[in-house]
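Removed: one protein chain of the complex. Kept in place: all other protein chains.
Per-chain residue numbering starts at 1, and chain names A, B and C are given in the order in which the chains are listed.
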Amino acid sequence: MKGVAKRIASHFQEEDLLSAATGMCPGCPAELAARVLFKVLGKNVITFRTPGCQPIFMTRLAGIPCLMTNIASSMTGARRYLHKIGRDDVTCVAFVGDGATADVGFQPLSAAAARGEQLLYICNDNEAYMNTGVQSSSATPQGSWTSTTWVGDSHRGKGNEVKYMPLIMLMHGVSYVATATMGYYEDYVLKVEKAKEAVKHGMAYIHLHTPCSIGWRAPQEKSIEMSRLAVQTNYFPLWEAEDGKLKFTKRIKKPTSLNELIKLQKRFSHINDQELDRLKQTIDKRLALLENLAVE
Amino acid sequence: MNKPAVETKPNIEVCDGNKAVAHAVRLSRPDVVAVYPITPQSAVGEWLSRWNDEGTLNAEVVRVEGENSSMGVCCSASLTGGRVFTGTSSWGLLFMMDGLHYAAGYRIPVVMTNANRETPGIFTIGNSSQDMWSVRDAGWIQVNVEDNQEILDAVIMAYRIAEDTDILLPMMVCYDGFYLSYRKDPLEIPAQDDVDAFLAPLKQSKRNIVTPDDPMVFGIPSFFPKDQGEGCTEFRYKHSAALERVKDKIDTVDKDFEAIFGRSYAGQIEAYRTDDADIVLVATGSVCGTAKVVVDKMRDDGVKVGLIKVRLLRPFPKEKIAKVLEGKKGIGVIDRSVCFGYHCGHLYMELKSALALEGLPTTLPTLNFIGGLANLDITVEQVETTINLTLAASKGETVEEVTWLSLEE
Amino acid sequence: MREIRVHGRGGQGAVTAGDMIVIAAVMGGEFGSSFPLYGDARRGAPVVAFVAIDDQRIRLKTQVYTPDCLIVLDSRQKDWPETYKGVKSEGILVVNHTNTIEQQPHPNIIKAGAVDATQIAMEEIGIPAFNTCMLGAFAATTEWIELDSILGALEKTFSGEILKKNIKSAERGYKEVKGSSW
Partner (left out) sequence: MKFRCDQENSWFRAGPVLGQPVNEWRYVRPIIKLSKCNNCGWCELYCPTGCISEEDDEVVIHLDYCKGCGICANECPKDAITMIDEEEE
């Protein structure tokens, strides 16, 4: 092995900093993502978590549990104090859900990004409030069933489009923004490496797409496959932006039919052709926007 | 305006309550400061930002986007080992309510000031104690002060109390908005050396901090509900016991403070001319200044009246208060807030419960006066009314239990 | 204890004037305390500042209901009856006004000092920052505080060129105030 491949492989010689057994559900890609994350980042971190799926697995690392409402500010406080005592070597990293990122914790995140705080923020986007029982968040896709968006005579799943956090973060002018998913393993590792560097200058934000077999009502062994399909259908394009310059890290020349991804998920079992079309339009619109913004 | 140089001698400066806070914070050398502007305390953040930018304060000043965030910044900076400060008022205090519980539950020595102001619902920026009392169950140490010199001194003492290893609790210094926050008084600004000496004993105290060098994790949820429940019961007990220890601690720290700075505030409560008093007023905050003047005046007229100024609100100094009130003939409590659900003021409700818990006779005539809401003044005449009515009640006359001062006929 | 009420509008410097009286009193070896009352409206709305000076620390935390002296920065407020509410007998009025006060404005006012502070401030400072000029007039009319203490208070508040201009304005206020008594 040479070059990048060798470097990526080298991470797997590193100590696994998570407990061998965690309380995460079987087949959760977030557990895998966190395992890999800390192989790359190492022990010199302070982790920040909120109530939700994520707190359970960081038992071997220095950590601060935060309120969902102000995780980015909590990170700021620790980061600023560490800076004051000359400990800029310590990375402050959050691994929190889409609800804490896009909804209730958005105001502090937006402010911390605007202030250029040196934080590594990873949003574990499983597209709903999964830990509390699959309630809709603003990251929940159009038409999806959740326990707060039912399918009936007056409504058919979630009504509106996804709030697309990665672009919102990009417009804050943060150092590094990337989308990633465990289906593209090496892509994720490289992005964590870049984020680890970028955090020395400002905020690094990784939007990690993690299929949730419980909330999506999908087979648990398919979670990695689904995360790959999400990229191949352009449902979740992979890109990164260093200093605001957006570029795709994975171009999909011949997209797979969105139906391949949707049919695995029972949360979309009610979906008709018209609704699938609408979802496709949203996805195409987002892709077109990204392509307009992309420098390569 | 004149910027503070590093002084080795105390210095007299005319400044308002907000600048008194800022001076105290600067002298206490905090590591991280996060203050969001809100009337009537915005100047606290302005001064601290300015001095930090000008280089006379060496702290990380975070320009947060809301109070919920200023508490978040302070909590984690404190958890990682820093000395922190935030200040707020009213709506801001309530916006950080989850953070208040967080800081107290985590037993971290966050020091905060609150400029007392009315709470949302009735649109006013005026002073009252409604905000301060609304958060009394968050598990913080709360003191409420009478004047601007006391603000300055109480903030410095707050660090000494909160960071003490016997205590390790967040502490809130409350002061009346407008009536203190905007009042200009000549204040003695202590010398930096003296404040350093006063806070020096804290350097020996060690507390758990979050650091990657020796990873400790905090508040990890247990997989087993029974453990969690029993663990929680134990930590709640320890928290409550630590709050009880604050009572003696605040008295000792006050004596230590007096030894260095020559000023004392008598710790938990100040009993003013109560020794031979027949009737006693009980009050807290800036109104105590006015009440002392009125007490002196009534004493000249031969009325045996005294005043208990309640400084410590949480933990509530029930033992000390009961001791002073033992054998008195009448009590009048002045409140600047409304305790909903009891149809009286907060201090009155607290006092009644303290008297019962301490075994004082429940037949003791005890009256409540509510006034001073939304920047209304509690005037000399009103304080005289409270004394006269209490005197009447002590002589067996029938008097309304709760009097709403500005709604009198 | 002598109590002073400063009447003005937001932006005219009523609050700063109150503060500087306290600073001047403290420089003269006395104690003082001042505090403003205003709503959430800003520039232009009526503002009142309450000032007290005494030879001991001021414990009273109330507003000023029975002033010994009124300082009126906005000449129109001179004619408002509520300006004189509660004024003590042997009260003093210091007002920003072009002419000498001929007619006793209120039965309790026994002495008045009028100074064209706006004009002086425009000449000396270049902007209508007339509160410092009014302080000079206040010192001259009441004789409660030395002019030197007022100038000292200015030094604590301003610096450089602005300080020089304000000192001149205050000195002119002290000299040019036109007194009348009843």
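Structural remarks
Simple rule for what comes next: a residue touches a chain if its C-beta (ideal position, glycine included) is under 8 Å from a C-beta of that chain, and two chains touch if they have at least 3 such contacts.
Source: prediction; values computed, not measured.
Across the whole complex, the hidden chain's contacts among the shown chains comprise A, B.
Considering A:37, A:61, A:92 or A:195, the position touching the chain not shown turns out to be A:61 (whole complex). Checked against the hidden chain, the listed residues A:76, A:223, A:265 or A:282 yield one contact partner: A:223.
Residue B:216 is the one among B:216, B:259 or B:356 that touches the chain missing from this view.
Note on the undisplayed chain: of the listed residues B:91, B:235 or B:404, the one touching it is B:235. In the full complex, subunit B makes contact with the omitted chain through residues 105-107, 168, 208, 215-220, 223, 230-231, 234-235, 237-239, 242.
In the full complex, subunit A touches the hidden chain at residues 12, 16, 18-29, 31-32, 35, 59-63, 182, 185, 219-225.
Basically, only the chains that are shown with their structure count from here on.
Computed centre separation for the pair subunit A/subunit B is 43 angstrom, with centres defined by C-alpha atoms. Subunit C has its Cα centroid 63 Å from the Cα centroid of subunit A. Here the spacing of subunit B and subunit C, counted between their Cα centres, is 34 Å.
Touching of two or more other chains is recorded for no residue of subunit B. Residue positions of subunit C touching 2 or more other chains: there are none. The touching residues of subunit C, counted against subunit B in their complex, run 18-19, 22-23, 26, 31-37, 39-40, 58-63, 65, 156-157. Those residues of subunit B that touch subunit A in the shared complex are 31-32, 34, 59-60, 62-66, 68-82, 84, 98-99, 102, 210-212, 215-221, 223. On the subunit B side of its complex with subunit C, the touching residues are 1-2, 12, 14, 16, 39, 125, 147, 176, 178-180, 182-186, 286-287, 289-290, 292-293, 375, 377-380.
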